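Right after this comes chain A.
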Amino acid sequence: QEIKDITLRQFGTGVSNLNEVGQKVKEDLGFTLEMTALDSDSVTQRAATQPDSFDIADIEYWICKKVWPTGNLQAMDVSKIKRYDQIVGIFKDGKLAPDSEIAQGTAPHTVGFVEGPESTSFANEQTNWMTLIPTIYNADTLGIRPDLIGRPIESWAELLNPEFKGKASILDISSIGIMDMAMVCEAMGEIQYADKGNMTKEEIDKTIAIFTEAKRNGQFRAFWKTFDESVNLMASGEVVIQSMWSPAITAVKSRGIDCVYQPLKEGYRSWGGGIGLSKSLTGMELDAAYEYINWYLDGWVGGFLMRQGYYSAVPETSKEYMSANEWGYWFEGKEASEDILSPFGDVLAKSGDTRDGGSFEERMGSVACWNAVMDENQYMVRKWNEFIAS
Partner candidate 1 sequence: MGAGYDLELVNLTKRYGDTLAVDGIDYHFKAGHYVCLLGPSGCGKSSTLRMIAGHESVSSGSVVLDGFDVSHLPPAKRGTAMMFQNYALFPHLSVRDNVAFSLRMKGIDKAARHKKANELLELVDMTKYADRLPAQLSGGQQQRVALARALVTQPKILLLDEPLSALDPFLRIRMRAELKKLQRELGITFIHVTHGQDEALALGDELVVMNNAVIEQAGRARDVWAAPRTEFVARFMGGHNVINLAGSKVALRADDVIVGQEGMAATVSAVEYQGGHVALTTKTETGEEVLALVPEGHFFESPKNPGDAVRLAWDEGRLHRLQA
Partner candidate 2 sequence: MTRSFTAWLQAAPLAIVLVGFLVAPIIMIVIVSFWGATEWSIYPAFQFDNYAYLFSSEVTYRVFFATFKYAFITWAFTLSIGFTVAYFLAFHVRTQAMQIALFLLCTIPFWTSNIIRMISWIPFLGRNGIANQTLISWGIIDEPLEWLLYSDFSVILAFVHLYTLFMVVPIFNTMMRIDKSLIEAAYDNGASAMQTLWHVIVPLTKPGIMIGTIFVVTLVMGDFITVRFMSGSQKANVGRLISNDIGLLQYPSASATAVVLLCTVLIVIAVLLRFVNIRKEL
């Protein structure tokens, strides 16, 4: 069997399952990478229940918490990861800088390692066995239409401001949505959470109650499930303030519509994605998969993703694939010296613009919590379902 006959099947959300990556893999590594893009519920479902349907899972860290115990994934040997040392600290010990505080929620490093290849429970510190190789991550906040709002927005609490009645939106993915809700409730001063990433039943009830009330009052125009829905809501002016993801902002802007990824005083809600290997991968396929992972960290993908507004796990390598202007704008938070283009050629920022929220350190440094799975997850899910249905 030759390497070029190998086909690896990868699935994940539309965020990073881009066909361009597959093409580049074919070019650089010679084997075929098949990409299937799904919505995030389906991603969890497939990772947890259909181990035979994929070779590589591109999932988020908090999903890993659910999926790992099923035994569908295999741990990765750190020694085979060439650039392990260069991976950002967030994914290893949880700290961006040595003095950083670890945010609430399912921080990636807490589910990033296991004791041994067969272990189904997570290790508390770095080991030789990684669950996921971090790929991309970002700090999320509210997106707004400054042209339609016309005043500064500073707090998560604005999401429920009656001023935006019928023009607000939130995402309908329970585990992420509940975190956004928590940010809002805390900002409003309604609830003080011990750990937003692991709420008690009472906290869940209270949070949902506040939002249900708002929903009944017609605060929300719609809910969205994938980032592109949020783009359409924002771009068409149906919504002026909503929880949003970075590339969505980029997409709105690329249509020449003013849209800001508003830094807020309470901080960001952050997430991280990584790729995991199916248990069933062995032999040449497994080797190819490692090759793919190493290639992934080599920088081409990082540059490709960073130019859309994400961060890469090994930023230094990505730098080589970006112009100084791009690096300055996206990573360092500097003013753009000329127009910033997306990898697809759309103008995302004009010369002189700076990135919302500033540099990597500023943004990732003010993360208030990570996307998470709670102990009371099932209860939360039911409550969420009720919220949507109410």
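Here, a residue touches a chain if its C-beta (ideal position, glycine included) is under 8 Å from a C-beta of that chain, and two chains touch if they have at least 3 such contacts; residues count from 1.
How these were chosen: all candidates are chains of the complex that A comes from, given by their letters.
Just so it is clear, the structure is predicted and the values come from calculations on it, not from any experiment.
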item	value
Selected neighbour of chain A [touch, this complex] from 1 or 2	2
Residues of chain A touching candidate 2 in the complex	41-42, 44-45, 48-49, 66-67, 69-70, 166, 169, 172, 174, 215, 220-225, 232-233, 236-238, 373, 377-378, 381-382, 385-386, 388-390
